[in-house]
Every structure is written in C-alpha cells, then in structure tokens.
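The structure under discussion appears below in the form of structure tokens.
With one protein chain removed, the remaining protein chains of the complex are shown where they sit.
Up next is chain A:
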Amino acid sequence: MTAARRFPALALIVLGAVLMVLPLLIVLDNAVKSPADYSAHGPLSLPHGIHLDALKDFWNRVDFGRVLLNSVLISGSVAVAGVVLSVLNAYAIGIGRIRGRTWVLAFFVLANVLPQEALVYPLYYLAKQVGLYDTRLSLVIVFSVIQAAFGTYLLSSVLGAFPREIIEAARIDGAGSWQVLWRIVVPVSRPTLGVLLVFFFVWTWNEFLLPLVMLPSNDNQTVSVALGVLQGQRLMDATMTNAAGLLGALPALAFFLVFQRTLTRGIAVGAVR
C-alpha cells in the first residue's frame, strides 16, 4: 500500500477511536461548567473556567463516599471469596479428577450463562426470609457463587494442565492434599488467580440488576445502583448529570489503567479456553 493510501485509512481508524472516546470527553467538558455557563453556551462549548460545584453537589447528594465504600467492600469481598471457592472446586475437578467431572464442569458452565432474572425473585424472597435482605452480605454471598461459576470453569482447565510430577513428588514426600493445594498449586497458579481477582472485582463493581433489587436503602447502595436510580428519577440538571457520569466513570478508569495489562492478558486467556 502506498503512503498516499495509507494515511486516509489511518485517519478513518483514528476518527473511529475518537468517536468512541468522545462521549466521555463531552462529559468531562460539561461536568466542570457552571450551570450559567452551560445554559449560555450549550453542551458543545469548552468551559469558561473550571467550576466544581456540580461535582460537589452530586457527591453530597448521593453521599458518594459511602456508596464508593460499599462498592469497594462488596466487590473486594466477592473477589476474594469467589477465587477461594473457584480454587477449591477446580482443585477437585482439575487435579483430583473426581468421577463425573465433565458433568460437574458442564453444570458450572451453564450456571455461568444463566440469566439472573431466573434467580432474582427467589433470591429476593429467600434473603427476606433469612434476614439478609438489604444487607451488603447478601450480595457478597450471591456474587461470590455466581462469579465462582466462571472461575471454576476457567481454573479447572488451567489446573487440568498442571504438571503432575510436582504433585506426585510432594505426595511422596508426605504432603497431604490440603498442603499440596496451599503450598504448591496456589503459589504456582498465582498469575491466573490474579486475573480472576481483577475480573471478579470489576464484574461485581459493574453489576446492576441484583444490587438494584437487594439493596433498596441509600446507605447500602453501590455506585452502579446509586447512579441508575438517580437517573431513573430524572431529578438531575445537566451539569449534575455530567458530574454523575464523570464520578461514576473515574473508578472504572482507574481500575482500567491499573489493571490494563492483567485484563488484556486475561481476556486472551478466557477467549482461548
């Protein structure tokens, strides 16, 4: 391809990439405008001076610090509990090669694709019965299991390829299966477990339906739900809407930057299996 044809093609791709990012840039642009600036110049002008009132108003209105803490607590606990559960399941399936493992694995795969709509009402009802309704713990339990369905599926095939000589050698040295798990299998599989931790954290962070149903009170809400509910009420003016969009996007962008390598590698792992 000649240079004369190369640049138009590149320009087209770059234009596409800009269009993908543009909505967020517009949000950033409008989140720092004053309402007067916004109504005078519309959404497409650059801000005349940085104005942080909309961000502060939104922060106080939804008690964003608390909502953020809820999301961190729930997603963090789910990531850890989900990985532990996945490791135990995958140890039995991938290394223990228990009888009927194909069927057990098929069960986890199907549990993973199940629509949450088919679980939501019974979970809501059961949570009320056992007094866990409107507690963050209820979500931790439910999502640890749901995420572990994927974790078990992925880890089982990873552990299925685990070098058996290492395990045999440890067993001959007198290590029990519990010691082999924590002293050998877990340390060796650390990269995969890291990817799973990140996945579970981000996925739980972005969940919407179950948190919406299980956490009605403002004190327990997660970032996703607080934003979704506020949007549904249509009570925000334009600059506050943009502030909400910006504050909601920032944590996700932070994870993205921190975890970018892990995530890209992990997506590749998930795709090939």
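Everything that follows uses one rule, which is that contacts are C-beta pairs under 8 Å (C-beta built on N, C-alpha and C of every residue); 3 or more make two chains touch, one makes a residue touch a chain; residues count from 1.
Just so it is clear, contacts and distances are computed from a predicted model.
**Q** Name the omitted chain as UniProt records it, choosing among "NADH-quinone oxidoreductase subunit K", "3-isopropylmalate dehydratase small subunit", "Glutamyl-tRNA(Gln) amidotransferase subunit A" or "Binding-protein-dependent transporters inner membrane component".
**A** The record for the missing subunit names the protein "Binding-protein-dependent transporters inner membrane component".
**Q** In the whole complex, not just what's shown, which of A:Val104, A:Ala170 or A:Val186 touches the removed chain?
**A** Final answer for the missing-chain contact: A:Val104.
**Q** Over the whole complex, note the residues of chain A touching the chain we left out.
**A** 1, 6, 9-10, 13-14, 16-18, 20-21, 23-24, 26-27, 42-44, 85, 88-89, 91-93, 95-98, 104, 107-111, 113-123, 125-126, 141-142, 144-146, 148-149, 152, 171, 177, 181, 202, 205-206, 208-209, 212-213, 223-225, 227-228, 231-232, 238, 241-242, 244-245, 248-249, 252-253, 255-256, 260, 264, 267-268, 271-272
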